[in-house]
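Here the complex is missing a single protein chain, while all its other protein chains stay put.
Presenting chain A:
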Amino acid sequence: MDLHILDHRLRVTCISKSGLQHYTHPLIKLIFLRNRTRCKFFSLTETPENYTVVLDEEGFKELHPSEHLQVEGSTWLPLNVVSNGNASSSSQAVGVTKIAKSVIAPLAEQHVSVFMLSTYQTDFILVREKDLSVVVETLVEEFNIFREEGGESVPVHSQDSCNGLQRNGREVPHATVHPVLIPENHFCVMSLDPDTLPAIATTLIDVLFYSNSPKEGASVDQDMECIKFFSFSLIDGYVSLVMDTDAQRQFPADLLFTSSSGELWRMVRIGGQPLGFDECGIVAQISQPLADSDISAYYISTFSFDHALVPEEDITSVMEMLQTQRKEMSS
């Protein structure tokens, strides 16, 4: 397996719901006018609480600081796991599950905080730049690590100077079990030919920026069970969309790509209160049992909470699993 440290330097930011109107211009520019910005990595996720925007430094320049914009202080680097073809992957499980054992668990053990971002195309593991040496030390056994610089992949070897793992400061007991929320709505993960983005522009703007306006047919009691969640990312020219079936119906069917089986996903939201960025092991908590039962999953971290997507047919077993896990923890 190869681990690529991608050539992006990312910032994780959050725009409050009320402050969105101040940022519509840069966001539209980043989404639709690809030729006008040098931003190569952009992800926008709407949750009921706020909008999480992950973007590279070029894109970050577009966002003017204000009271509505919260910025996580550090620079994050995306990692990408590539099976170099040899593993012809008999396992059905995909996404986070696949890398749970090899990447997420070891990093959790080394107390490296990770920020996950799954897309239609691949899974990105974001780590803080300052943790990079620890990451390399931890994973160098398992992976061929490459750092991409200016289009070239340069092999990375663990530096000898970094002897003795520089632990991430405080020993945090990873016994904290966060509450989970499993909303009723079904999600789909989709993609789109970037050239056809203009064709869905109005719908996309509507869904992203006017979703708070009441929609006809959306009854109040349903809102209690369902959760507003919409994610758009445009990374290296690839578009990825995660939306619930309600939102999906607003888009023209022939433009969005999805799997031919039309699989749908259920969400597991982790955290009862904002999780913060320092705690580690949260992703591992969820992905480990999923990997054990060979259930595939998407995982999208946001500013406040983490969200895992699992196939709808597996949701009952996931619920059971999480309950047993909880019992074990508390006992």
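Throughout what follows, contacts are C-beta pairs under 8 Å (C-beta built on N, C-alpha and C of every residue); 3 or more make two chains touch, one makes a residue touch a chain; residues count from 1.
Convention: contacts and distances are computed from a predicted model.
Novice: Using the UniProt record as the reference, specify the protein name of the hidden chain from among "Glucosidase II subunit alpha", "GATOR2 complex protein MIOS", "Lipoyl amidotransferase LIPT1, mitochondrial" or "Glyoxylate/hydroxypyruvate reductase HPR3-like protein".
Specialist: Listed in its UniProt record, the absent chain's protein name reads "GATOR2 complex protein MIOS".
Novice: Of A:Ser18, A:Thr176, A:Ser259 or A:Ser293, which one is in contact with the hidden chain?
Specialist: Hidden-chain contact among the options goes to A:Ser259.
Novice: From the list A:Tyr23, A:Tyr120, A:Trp265 or A:Phe305, which touches the chain that is not on show?
Specialist: Spelled out, the listed residue whose C-beta touches the missing chain is A:Tyr120.
Novice: Thinking of the whole complex, not just what is shown, which of A:Glu67, A:Asp195 or A:Glu328 touches the missing chain?
Specialist: A:Asp195
Novice: Touching the missing chain, which residues of chain A?
Specialist: Touch set of chain A with respect to the missing chain: 2, 4, 82-89, 94-95, 118-123, 151-153, 188, 191, 193, 195-196, 198-199, 238, 253-254, 256-262, 296.
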